[in-house]
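Here it is, the structure in full.
Of the protein chains in this complex, all but one are displayed in their positions.
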Amino acid sequence: MVKVTSEVLAAEPLIKRVSSAASGAVAVFVGVAREFSEGRRVVFLQYEAYREMAERKMEEIVAEIKQKWTVNDVAMVHRVGVLQIGESSIVIAVSAAHRRDALAACQYAIERVKEIVPIWKKEVFEDGSRWVGWTG
Amino acid sequence: MVKVTSEVLAAEPLIKRVSSAASGAVAVFVGVAREFSEGRRVVFLQYEAYREMAERKMEEIVAEIKQKWTVNDVAMVHRVGVLQIGESSIVIAVSAAHRRDALAACQYAIERVKEIVPIWKKEVFEDGSRWVGWTG
Amino acid sequence: MSVTLRLFGALRELLGTERMELELESELTVEQLRRVIAKKYPKVADLLPHLAFSVNLEFAGSDTLVKHGDEVALIPPVSGGGDGQGNQRGIGG
Partner (left out) sequence: MSVTLRLFGALRELLGTERMELELESELTVEQLRRVIAKKYPKVADLLPHLAFSVNLEFAGSDTLVKHGDEVALIPPVSGGGDGQGNQRGIGG
């Protein structure tokens, strides 16, 4: 299950969703809106997605994971819109019979999200803002 | 925070507990009571701890993690007593500014728990039972 | 022919819209389209070299052909996932 949503994220529902009697381990990654970015205080974050493509790319990542590891299920939800500090931007949950598959797949998932999923973050400071990721 | 408890475990309270404004990532591991063990159907599990020593060893693992990675906080709770299939045996949550610290530390934590924390699992089958871990 | 352009982040803000229809004389490659956009919208010209393109929801190479009715998106470096640490490999592989 993958989704881009403007609703507040929680981990427990995703953990329950991916768990089954065949699961011995669930690995979870939660991305959280952090207060400081390179020393500047962030007031809030704004995430924007190319939703149709983002969900398609997230599905691709799930398919890649299922090829690479023996996992039972993967759930991945990314939030968009305004996030207050401490709120979650992404929750990824991977269940597997064995912990090493779950953990490796979860780590892979967040790395791949950052590579190929078209979602962008704007950091809003007290005295300005910037879209993150421009290297130019 | 480390604890050995006979109460049902949930991940969300631990995630909240380790999260702070300085946390950009929380990595979570959940161990789950699995239905099949080497092909045999498990009816329920029973965990037993040398509680005083287990909590001390869990504290040691937290200290090791704080030496090895830049993390904000670690929470680790292990359940004891009878667990039904699908219930969680352990929840570990690690918060950090950056995801790679959180993920690496979380993986390290569960590996170390399996090495040095005196907690034992009994698998109860329809026609017998066994304490897991005896190699002899 | 015409294509739909989708705009995000800084590009959306600079051009004041998240979607526009672009009239083109003929099919052209992504690289040619990049030049057309740079010429037509000089205020984003500096950003364009740092963008990837997608065509119909798939990342597209410079010589991918853009056809009538296609949806083309200008994809800035992505920064989803939280934790403030980008991925050095950048986007689209």
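Of note:
Read from first to last, the chains carry the letters A, B and C; within each, the first residue is number 1.
Methods note: a contact is a pair of C-beta atoms (placed from the backbone, for glycine too) under 8 Å apart; a residue touches a chain by one contact, two chains touch by 3 or more.
Please read all numbers here as calculations on a predicted model, not as lab measurements.
The chain that is not drawn here is touched, among residues B:K3, B:K66 or B:K122, by B:K122.
Remark: the residues of chain B touching the chain excluded from display are 30-34, 37, 47-50, 52-54, 56, 78, 88-90, 110-111, 113-122, 131-136.
The criterion applied here is as follows: only the chains that are shown with their structure count from here on.
Taken pairwise by the contact criterion, the protein chains are fully connected, each one touching every other. As a whole-number value, the distance joining the C-alpha centres of chain B and chain C reads 46 Å. Each of residues 24-25, 97, 99 in chain B touches at least two other chains.
In chain C, the residues touching two or more other chains are 81-85.
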